[in-house]
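Handing you this structure, nothing more for now.
A single protein chain has been omitted from the complex, and every remaining protein chain is retained in its original position.
And then chain A:
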Amino acid sequence: MSTDCCLPTEEEEETGRGGAALAASADSSAVIILSSCGSVRFGSGIRTSRPNPSLLFLSMAFITANWNPLGDAFYRKTELYEMFWSLRDGLGDSLVAAAPYGGPIALLREPLRRSTSSRPQLDIYSASGVSITSFPWKSGPVVHLGWSVNDELLCVQEDGTVLIYDLFGTFKRHFSMGQEVVQSQVLEAKVFHSPYGTGVAIVTGSSRFTLATNIEDLKLRRLPEVPGLQGKPSCWVVLTQDRQTKVLVSSGAELYVLDNTSCTAVYPPGLSPQAGSIVHMAVSFSYKYLALFTEAGHLWTGLSNLQERLSEVDIKRTAPPTQMVWCRRPRSQQPSVVLMWDRLLLVVGACNDTIQFPMEERSVLVGELDGVRIIAPCSQELLQEVPLVCQDIFKIASMAPGALLLEAHREYEKSSQKADEYLREIKEQDVLGDAVRQCVEAAAHEYDPDTQKALMRAASFGKCFLTDFSPEQFVVTCRELRVLNAVRDSSVGMPLTHTQFKQMTLQVLIDRLVYRQFYPLTMEVCRYLKIPDYQGVSRVLKHWASCKVQQKDLTDEAIARAVCSKVGDCPGVSYSDIAAKAYECGRPELAIKLLDYEARSGEQVPLLLKMKRSQLALSKAVESGDTDLVYTVVTYLKNEMNRGDFFMTLRNQPVALSLYRQVGSAEPEGVGGPGW
């Protein structure tokens, strides 16, 4: 904060205080910030003609109201949704799995109930709590739920069977974590994401760990025994390092790293001897950082390769937390660990600073790339470190270029000449370009559309005074924000932050939207972002059509018509793929109707052969003019049909017949020759 910021005029000072009072009433923690900032500001000298940053403070008070200082950074907790669901018993005694990147939430009540009379219910909700599906759980007791990277639900049963369901509760397949598990039972399981895909790790009743690093390509690895471990370990995590998957397990006072072949005892560097044994641990989203919680209430943080310590904080609470999650963001200033107890949420930074939030109900923490989502029975919040650029702009009495530009624009809207003063101030320092960039960047990080708009308008206003400023970033951000706001809408329920969006890429977002069958929205997104057809609209239509052909309540005719009218000549949509899907669903007639629209005969023919429509396949092959394709069909027919039928078929296709005669004449006599 610059010390040369000036004293406000009387009038403004009043409004400024009014703002402070307002903020104070909004959140008690905000008062601290206000008072500390205030002291600096009021203590500085008077220079009347300079623009006045205190006004920023007035309007931005609302934005900084939920900011909490942690070290030299700020943390904010933003409400994402009021949940649509109505949970009768809260989240207690349920298994909850929520996928990162604003993924779906799965909820299984009383997972271990064994009575057959009342089965537990498995519910799948969108992140905003809109029910996607709900069905009674008929299989065995479930130990753990988790989501794969493809938004598939993995249910790990006590007997080591892993059942895979899609987002809509359709059973896909299952696999087992090994035969020996059936007797020893799964005590605990974890679903993790590795560079290879989604993995599952379990610990069995005989205290052995089994890993599958990629469920798509299942290879079970039984890890070596942990010395002295009996029953359930006090805590363990899966680490992915150097393309290797390891398990870090705490057994008694010892800490072991288990890899494929060995079990090595490790010692976190700098962990104080009085800390005691480790009772809870957490790895960061990127698997780079590790947090250990000890018996004596010490929180150790460091690199997950256990080479370096970041900090050790005495929390002064010995009860192990119910959940512990890292909260950081790319280029984090002040990474922290979030610990949750029944009534308390504690954010502990590496600088020993803490923030406390009271908790009313049992909640679930979901670690994200740039924060932590807190899912409570009736609301969902995002806890994250305030990005630096937002701090620069909104921090009380900030003199950052972006902050001044925002203020200038606000004055301009009020038709006040002060806009000019602010603008001059920025231009004098020759930082208008930076100011615009700051505003645009900050807008991307804001969740509230009004704030986004205010920042974007300011950026656009500032852009007018620049001659050769590339509008690229501005335009791209505008578009992306519109898309993000659309998918954040509670009816869609994907609370993606801009950072997450960038990380997951647009392609993946489109895939996920399509997967959730938000077809119209996805089409709009593709068109709005002007994605080339074959990457955007075509993919959506293809998925839509494959989904459409599965609708049992419509006639073949109606579906074919609907598909054709929508898909039309859309490039890159393969009718044969759709037809293949229809055929899979047991609708060969529909498949044939759809195949008629396929332009590429090379694609039509194999499916027709598969459907045993050999006559049609032959005539399509002849139509295509590709003689090789005709030969393919002829060879196939020769093997499939009896002689008589084969020749009768050929009789009707003179082109095929003459081709066959040529092959026949070129073939050595007697070896499958046509025999004339």
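Quick note on the criterion: contacts are C-beta pairs under 8 Å (C-beta built on N, C-alpha and C of every residue); 3 or more make two chains touch, one makes a residue touch a chain; residues count from 1.
Methods note: contacts and distances are computed from a predicted model.
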- Note on the structure: Not-shown chain resolves in UniProt (candidates "uracil phosphoribosyltransferase", "NADH-ubiquinone oxidoreductase chain 3", "Mitochondrial mRNA pseudouridine synthase TRUB2" or "Vacuolar protein sorting-associated protein 33A") to "Vacuolar protein sorting-associated protein 33A"
- Pick out which of A:230, A:416 or A:662 touches the chain that's been left out of the picture. A:662
- Taking the full complex into account, find the residue in A:135, A:519 or A:631 that is in contact with the omitted chain. A:631
- Which chain A residues would touch the chain omitted from the figure, given the whole complex? 533-534, 538, 569-572, 599-601, 624-628, 631-632, 635, 654-655, 658-659, 662-663, 666-667
